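What you see is the complex with one protein chain gone and the rest in place.
Chains here go by letter, A, B and C, matching the order in which they are written, and residues are numbered from 1 within each.
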Amino acid sequence: MKKILNNPVDYVDEMLAGLTAAHPGFYRLHGESGRVVARAGAVRPGKVGIVTGGGSGHLPVFTGYVGPGLLDACAIGDVFASPSAEQMADAIRAANGGAGVLRLYGNYGGDLMNFDMAGDLVSFEDIDCTTVVLADDIASAPPEEAAKRRGVAGMVYAFKIAGAAAEAGQDLAAVTAVAQKAADACRSVGAALSSCTVPQAGRPTFDIAEDEMEMGMGIHGEPGVWRDKLRPADAIAHEMMDRLFADMPVEGARVSVLVNSLGATPPEELYILYRVVKARLDAVGATVVMPLVGRYATSMEMAGVSFTLIRLDDALEALLTAPCDCAFWRVG
Amino acid sequence: MKKILNNPVDYVDEMLAGLTAAHPGFYRLHGESGRVVARAGAVRPGKVGIVTGGGSGHLPVFTGYVGPGLLDACAIGDVFASPSAEQMADAIRAANGGAGVLRLYGNYGGDLMNFDMAGDLVSFEDIDCTTVVLADDIASAPPEEAAKRRGVAGMVYAFKIAGAAAEAGQDLAAVTAVAQKAADACRSVGAALSSCTVPQAGRPTFDIAEDEMEMGMGIHGEPGVWRDKLRPADAIAHEMMDRLFADMPVEGARVSVLVNSLGATPPEELYILYRVVKARLDAVGATVVMPLVGRYATSMEMAGVSFTLIRLDDALEALLTAPCDCAFWRVG
Amino acid sequence: MSIDRAAMVAGITRLTAEMERQFDALNAADGALGDGDLGVTMTRGMRAISGGVETLPDDLGMALLTCAQAFTKSSGSSYGTLMATGLMAMAKALRGRTAVEASEVSGLAALARDAMQARGKADLGGKTVLDSLDAVARATAGLGDPAAVRAAAVQAARAVMDEFRDRPATIGRARIFADKSRGMDDPGMLAMRGIVEALAG
Partner (left out) sequence: MSIDRAAMVAGITRLTAEMERQFDALNAADGALGDGDLGVTMTRGMRAISGGVETLPDDLGMALLTCAQAFTKSSGSSYGTLMATGLMAMAKALRGRTAVEASEVSGLAALARDAMQARGKADLGGKTVLDSLDAVARATAGLGDPAAVRAAAVQAARAVMDEFRDRPATIGRARIFADKSRGMDDPGMLAMRGIVEALAG
């Protein structure tokens, strides 16, 4: 896939320059590194802060979800690379309103170490930090090793729910608990059809034949559960729903579902898939609340799709449907 | 590019089934053909209706923009093919609140003939129709032949502005006049990096080498002004701005600008381009109102970008920034 | 020997069969520079008309209106809409009539041509179906004998193809490839030749 860029080393900084120039009402750069985006307004004293961070190349994840009812700040790494601990510490400082800060991010080795280190760095500044890590990708480890699973699009639900709790004035323990509850209630599975190119690498991250797809592949090209000929949309959707249902039964439950494009796959195809998703949920008596269909967590120009299912209770549902706003998503 | 689909002949109908299932609060299918989408609610008596129509494969264009403050109904053709006159007539009927209906669509031969024919069909039912056709693609004909230009992403601004005028209770003549003013104030130019595949054709619409791009190419692969090696992002952005400025000077004006992905090109790259767009507008003393950066008018999985510039006066600006809502875009 | 409902139904039957036969040829001709759907457009439209042939009224105007609607319903392609436009123009002229003479064919072809020109805003001489209709209208002008009208129409629809073959396309997607289009038949003219031949029987 061809990319529109200048010098690859400037990709992320130029992207952030454009993002903040286009949406000054939502985002501002914070700190010296140029790699922390915070909400445009000042931090509300007494509000619990929520920070995230991770590699670039996943817009709207991570940076895009900074905004009212969502995140307070985000540390931004190079494409598919963790930001530094110092940048994460800066994001925590930007999010600090004196009531503590929740670190909410995906389960990847580098990010874990760096957010822990960032916590050490800010502990000298009397900022209380808690951690919730998303590990929603069921294809990345079996249920017995659920803690080893990668974090993928489930992040979007966790950001939304934790963000609403913080906005509502809940304290750090309560925000952390509800974020953990949301993370635990999410299951995702993806299928990739094509690769994408990390600008500084200059060539596709992985190879996949013109008529192949890979079920369960990760958002950086991590191996999935099978690779085979491209199947019809309905067959793909059914298998993904089978896998989700096997991991988390939702009979009679209230759920939300995210049918997410990994980037190049157009909304037309997402809607074709959504027919099956909805029919399968109807068939087990699940009620769909606020379904999301679109590009919520991507890998640049990768073609493919992921489904994320979240099982709701009253508290989660109220927080999910509460207002939020950012340049990429708005609820309420 | 690989596609997630079932039988290609069902692509559009399955897409519409999914779209209406996912967003029943916004969209409903109207009429017998299964190819007309109308707003979920009833038509407000006395409100001017606005209909559009065209080929599928451009989401959110056309169907996506049905909603409060935007369109009332849309007739949907096969991928890149005009809907039938009968379907357009049905869309007009769905949009009719007794105050007349504006047909607002892009300058393509088949659509023109069919919307005219549709007007003949509904004229027996005492529905007054007016027409405004978007012809904003400056690469498709020189200024002397501006009426021959194709309609592209400028449609988004025209939908927004006309929709706000209709919502505000303006009469058919006024809505038509302001839609025409918006159409006249829009200029677009695009650059394509890769093709896309019409499902029933099964192969890419056009060929372009792995290291090439085409400046000015149309959204169905119509030839542009040059094809050459892929250039750096800033060079592409500068040339596109040069071309827009040459066609419509905006010194000191208030403008809005849409930096639009044709599909596969990710938002990261759009923001890299937006830096230059904003700097060029600043340099001529233009004030940017509500810039739009994202996927507003696409060609499925085509890689590439288009810029649309609209020159605003007070009336256009007020209508542009008025509230609107649909599954893909929300203002206010 | 004037044209009445029975003659029209017979013509429809022949034309439907002819379009089925030419399905691939018309798609291929359109696919060379366009979207390749002309065979689809014509077979869909004719099948819809044939399917409703039992209930066609004796009023030839009303019958042609029904035929026109079959095209507006079944297709959004240019040719379908132009066919509907031409049929509607003739329908208006024949409203209330149950028979039409061979001597009127020329005038009806001209009516269709003009309505289609108004709708499609193309010029005569642009290598489109308009040029076929124009040739038929001119070749049959002044003739009254049914056999003579038939022969002149078929001959004109064929000859006009040779006349335009080497000109560049001026309409639709094919216009973009104007140079390439020289030496190729316009698909709409090709379809009209088949229509005229089938109706002439």
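What we mean here is this: contacts are C-beta pairs under 8 Å (C-beta built on N, C-alpha and C of every residue); 3 or more make two chains touch, one makes a residue touch a chain.
Note that the structure is a prediction, hence the values are computed from the model and not measured.
Taking the complete complex into account, tell me which visible chains touch the one left out.
Hidden chain, whole complex, touched shown chains: A.
If I consider the whole complex, including the chain that's not displayed, which of A:G18, A:G49 or A:P83 touches that chain?
Candidates A:G18, A:G49 or A:P83; residue touching the omitted chain: A:P83.
Looking at A:G97, A:G110 or A:P204, which residue reaches the missing chain?
If we include the chain that is not displayed, A:G110 is the one touching it.
Touching residues of chain A against the unshown chain: what are they?
33, 77-78, 80-87, 89, 109-110, 112-114, 116-117, 120-121, 222-223
By definition in this document, only the chains that are shown with their structure count from here on.
Can you tell me which chain lies farthest from chain C, using the average of the Cα atoms as each chain's centre?
Looking at centroid distances, A is the chain farthest away.
If you average the CA atoms of chain A and of chain C, how far apart do the two points sit, in angstrom?
Averaging C-alpha atoms per chain gives centres 57 Å apart.
Express in whole angstrom the distance between the two chain centres, defined as the mean CA positions of chain B and chain C.
33
Using mean CA coordinates as chain centres, what's the gap between chain A and chain B in Å?
Distance between chain centres, rounded to whole Å: 30 Å.
Of all residues in chain A, which are in touch with two or more distinct other chains?
Residues of chain A touching two or more partner chains: there are none.
Residue numbers in chain C touching 2 or more other chains?
none
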